[in-house]
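Let me give you the structure first, and then I'll get to my questions.
Note that one protein chain is taken out, while the other chains of the complex remain in position.
And then chain A:
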Amino acid sequence: MSRVLPDFSPRQMIKRAMIDPDGELLQGKEIWECLTCGRCSSRCPVEIDVPEFIRSCRLKALKAGNLPMESHQGIFQTIAGLQTGDLKQQRTSWAEGAGKFSNSGDFFYFVGCLPYFDPVFSYLGLSPVESARGVLGLLNKIGIEPVISNDERCCGHDALWSGNEATFRRLAELNLEVIRSSGARTVVFSCPEGYSTFKVQYPKYVGELPFEVLHVTELLGRELAGKDIAFKPSSNGVITYHDPCRLGRGAGIYDQPRQLLGLIPETSLVEMPRNRENSLCCGTSAWMECSNCSKSVRLDRLSEAERTGAGTLVTACPKCQIHFTCARLNSDLKIEVKDLYTYLLENIKGD
């Protein structure tokens, strides 16, 4: 961030807050420009949790009337807001024909925003809900017919990171209720944001969760081995993997996706120079303040991926996929951007 915006400095922000905690920092743009990617914290010698610091600033800024620039005409903020109320959603129709699922059972697949992304990002030629179909297919392969629910709500990640704690709290309560009534003992996530929000944030606000929280790569890593599933050679040749902020630095999941990618024959996984804890963000968080700077971050990352010689960049986060796909528009970049789950399902033998 500070490479693109020379005046942007987490250290300066913290200093300014120490001098005047409710002062001009809360009126400025920097607290919204921060990606809360946590890369600074991961190398901070005094272990300051910068994202958490920013989040607390945003909470106060919002109350003081300092608002961020919402992207996509604020549609996702509106959708999240609507979900705090009593509403009937059509959240499972994508799964018809894609795989087996049920209304109750041990496993709950928390799909997240994917069905809402589909109509908004059709202009990019993307159908993010395909990713959910991929996950459902993979879960079926390992013998799981998960619960998916029309009553699921937004996980609240974006509301929380935009300083909108009330919305976040309400969404969390509603989600717990839905999961509780399904009887699930394990909740599986493909979206890194949903996963880290449940794993890290929910306990802080609603106490210990009465179920296990697993990322689908963890579950697959655990279950795939014992199953009669083989992968076919992929035509993708050399690929590289992009660590999403919330999955990597946020929840410490680095190895599982790589292990899964390694299962596909005749494909080599190469690393970008900035990987794992040092991974770069996709340039925007919480559907706000998407800017020329975001674009620069994305182009930087995609060029880095291209320089590895890879023809495909695989990511485990739908937002990363959307943002990188957008950045490729009107550019000379050749590298393809793929979603981890559809990529895996595509390459299973026998399909």
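Here is the rule we use: a residue touches a chain if its C-beta (ideal position, glycine included) is under 8 Å from a C-beta of that chain, and two chains touch if they have at least 3 such contacts; residues count from 1.
Convention: contacts and distances are computed from a predicted model.
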- Message: Suppose you had to identify the omitted chain by its UniProt name; would it be "Thiosulfate oxidation carrier complex protein SoxZ", "Menaquinol:cytochrome c reductase cytochrome b subunit", "Amino acid ABC transporter permease" or "4Fe-4S ferredoxin-type domain-containing protein"?
- Response: "4Fe-4S ferredoxin-type domain-containing protein"
- Any idea which of A:72, A:169 or A:232 touches the chain not displayed? A:72
- Out of A:41, A:56 or A:291, the sole contact with the unshown chain comes from A:291
- By the contact definition given up top, give the residues of chain A that touch the hidden chain. 69-73, 123, 290-296, 326-327, 329-331
